[in-house]
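Worksheet for the structure shown next.
Removed from the display is one protein chain of the complex; every other protein chain stays in position.
To keep things simple, chains are lettered A, B and C as they appear, and every chain counts its residues starting from 1.
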């Protein structure tokens, strides 16, 4: 047992932190978000160059063979800069499931490009009326798929699209078939799309006889949730940084507001909640990586805890900031939006507490 | 609409407050609690003398004909002094149900003595394994009743005992039959007893053909809960008084701790929650009195809200007091115990939020 | 103590709802939604209210109002706020700028400024906060120097809503003299927003554009007769104004309305059968009840001629928490699709919950931060000692 980072993890985190500070400061985040499509190719190329697209992919397909834990280490640093990038989704929602459940041919065909950052992947799950990403999807599977999927991240730049159907995961490649992506009007941290599939050409992920089923989808969503939690933890840390800076600099009634206990203790509450979420995320990632039998319990514990905790963090940050935090001239909103997106999409599922209840022995 | 007290209510509250200050200061509360049986006959006689036992009972049976709202006005003042007395239970758990549902003979026989304070009544509901006072009881009714009832308040001094049975409310009179009361070891504000009935002589409340059924029991419990809520509001107000006094007098780091925002804002949070509970209690009492169709909704709203709110109040009071609040040398514990008892017995029922959900239109 | 609703007030509520049902366009989503139709609609709506004598319902007859009871006013404020305040910027005229003029204005000022407000024809904004003076308003730096027959105003105001509506007039706070106590020497001015030297810069917010503005005053000439009240005694006006304002918004009514829509959604999506959903929505309903009663306590005092300073703060502290909680519970109920805003065709409840959530992120900051409200209650309500 050791909750400190290994030298390798430390180096990865330091490198990522330095990269984010240098290449993606808040001005750049704003510029990317304001741009058409919200995707920055030079930034993507730079991250691909560092090998981050293939961080957790098998060495034989061009990856570095590291695990989910390393992805969360990276994710935390990206979140700290609110970096808008398909990197984490491409890894967790597409590349990893292909590595886990793809046929040898699919792995050989798709993973090298995903690992090198020459292609981008994503996953379509949600449908109209669904209130839980882990819920039952109704789009029928098959070699031709039609239906509507919502809140698909980065669908407009994806080369590979996994689709959760009622009969398992299916694979679409932009090179072979087309899909229609309409940008959502969302209060979110990343570009989200409504994807309409009309008789789209697909193949099952894995072999046609044994296509990847809902258990793979759940594993994908669990992994993505934990990676996204780490990203949210980074964003929460940035909220705390901004709050502490504001509290130290802003003078009211003749002294910095950080000297008021009510303000200082709010910052401490943030510190406690962020640290709690952080170690829950790392523990869950560690177990997922090992396919440990405790993994589902630890994922659900992390998400169950994070739901209220991260919301309290951003609300506290806004309270410390006063009106200025609500203005988009402050950087705070960059992080608030990401935390909200995480909370709503991944952490608010009522499935997790219920699973955790079962895991802890409630009959 | 007017949320201020009428002159009459104001007079009642003032008289009660003055009586409590004079006749039942904390030293007397301690003495009564430490005494055998925990019942103070002179205090009871003095309150009976003031007409409080019959406050809400019909004029024709010796009462003052006022309503449930007046009982809550009185209850708040008694709670403020943590007055240990069977007065409220005798009124809400026994006298009022007899007035509502008793036969003419029962009313004529029992109410005058209850109204004058010559006799004391109580109600036995809970049984082993029950987790909700409003739940299903299993002791069978009949002219002879056997079974165990728990947490019966003041059973050792009661002359009239109502028993909730699976077939309705039954009436026992100490003058005609005996029951066995064993004092509980409880963290509570009032004496509670395990009552064992062995072939006890009873009669149905109301006529033998139409005995008072569960709807009466529910109405009784709703009324008692609201009256007890008002008593708890008074106790909470006393917690706030003690906290404000402590915060103003206790000097640490060279100044009164009440000047620390973290302490002052805790007191404000208490103020807000107490006021919220207070008006919810009065509104529910007002509707109960009128048998208004909004009454069930308002009772459930009051109890649903009070559950967490009053707990936060006493925890905040303890936090402001530091270690001294945990010592029984402080008066705080007198009020904490009463608030805890109210919360556990009346406010923690999962029935209320569910009823409220139905009342607000959830299908 | 009487919890019965006056039948006349109940009828008035029905009448108001009928007007709202007949008047509010489908696209109405309140202010700050980047819809150019919003401000013109609020002007039209105010004129419609004025035609029924409901605009200045709360004003005394001597100032052209209907002199309605505190309770009738409460009905109006609940229905307006529940409908996302279709009076737009003008609610400020009615709730506290007008009343301040009545109390502190000269006969000439009242005759000049009140009638256009009563007709629903004028938009006022409020210039209080400054970049370095937020909750510590008394540290404001905007200066007004008396030069012959006018004041010359220099300074910057921030978080000024509606300045780019555009506002016609501004209720401006500025320091007109140096004084030993920093609460002295502050004055209130009535400033024509078309005066040369005023520039308005919109500040975008998370809720959308146009919510806030920064307003800069460079040697702005304000005629001497546009000083409101006594020079140097402006702090007293501010305190009175804040009390008027705190009771002026029925925040709980909006929360209750959103909650009604959540009930509908829970029923339609089948989630109403989940005991967790039922319990959560019930808790919020109970909290709405509490918020309403805390507001009514303040109204009860008003109706008896008492200024409910502490009681209004208590109601406000409670209601802001409620508003945030309804937003969060709503998003949890809607699930991931709750991210979608009004502009998205598949947004559940047309994005209403999302809008309510975002708008209430800073709800505890507006009109005196939560901390300041708590300080008021701590000192004036509880008698706790003041920090030295």
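Convention: a contact is a pair of C-beta atoms (placed from the backbone, for glycine too) under 8 Å apart; a residue touches a chain by one contact, two chains touch by 3 or more.
These numbers were taken from a predicted model, which means no experiment stands behind them.
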item: Chains in view that touch the one left out, judged over the entire complex; value: A, B, C
item: Per the touch definition above, residue among A:106, A:165, A:287 or A:330 touching the missing chain; value: A:287
item: Residue among C:224, C:276 or C:380 that touches the chain left out of view; value: C:276
item: Which residue of B:19, B:154, B:260 or B:305 touches the chain not shown here; value: B:260
item: Hidden partner chain, touching residue among A:16, A:99 or A:302; value: A:302
item: Residue numbers in chain C that touch the chain omitted from display; value: 274-276, 279
item: Touching residues on chain B - with respect to the absent chain; value: 126, 128-133, 150-151, 184-188, 192, 194, 251-253, 260, 262-263, 307, 311, 314-315, 318-319, 322-323, 325-329, 333, 336-337, 340-341, 343-345, 348-350
item: Positions on chain A where the hidden chain makes contact; value: 1-6, 9, 69, 240, 244, 247-248, 255-256, 258-259, 261, 264-265, 267-268, 271-272, 275-277, 279-280, 282-283, 286-287, 298, 300-302, 304-305, 350, 352-354, 356-358, 360-363
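The criterion applied here is as follows: only the chains that are shown with their structure count from here on.
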item: Geometric centre distance via CA averages, chain C-chain A, whole Å; value: 38
item: Contacts with two or more other chains, residues of chain C listed in rising order; value: 371, 374
item: Residue list for chain B, restricted to those that touch at least two other chains; value: 261, 265
